[in-house]
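Everything on this sheet refers to the single structure shown next.
Every protein chain except one is present and positioned as in the full complex.
And then chain A:
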Amino acid sequence: MSLDRSEVEQIAHLARLQIDAADIDSYSDSLNSILNLVDQMQATNTDGVEPLAHPLDAVQRLRADEVSEVNQREALQAVAPATEEGLFLVPKVIE
């Protein structure tokens, strides 16, 4: 498995990461060396092995559907880059 420039650009787009054009080759090289490393897995027979998502095979804990949080909007928005009247501001989305 080897990624070329356009595939690296596509992955960066999916991850919403701006990558400088000058850096794409070096990302491509390092991603390919990482993928070569992880491809060692493919030689191992895993037929019938149940995938392990949680080390203790725990399941999600449920709680009663009750309000448990207090409103902290001001405190939480104090660290936001741009807000107005309790809303987060982003560039215009709908023309």
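A few notes on this one:
The rule is simple: contacts are C-beta pairs under 8 Å (C-beta built on N, C-alpha and C of every residue); 3 or more make two chains touch, one makes a residue touch a chain; residues count from 1.
In this text, contacts and distances are computed from a predicted model.
Not every chain of the complex appears here, and the one that does not is recorded in UniProt as "Glutamyl-tRNA(Gln) amidotransferase subunit A", selected from "CO/xanthine dehydrogenase Mo-binding subunit", "Cytochrome c5", "ABC transporter permease" or "Glutamyl-tRNA(Gln) amidotransferase subunit A". Contact with the omitted chain, checked across A:A22, A:V49 or A:V67, is made by A:V49. The chain not shown here touches chain A at positions 3, 8, 11-20, 27, 30-31, 33-42, 44, 46, 49-56, 58, 60-61, 63, 72, 75-76, 78-82, 88, 90-93.
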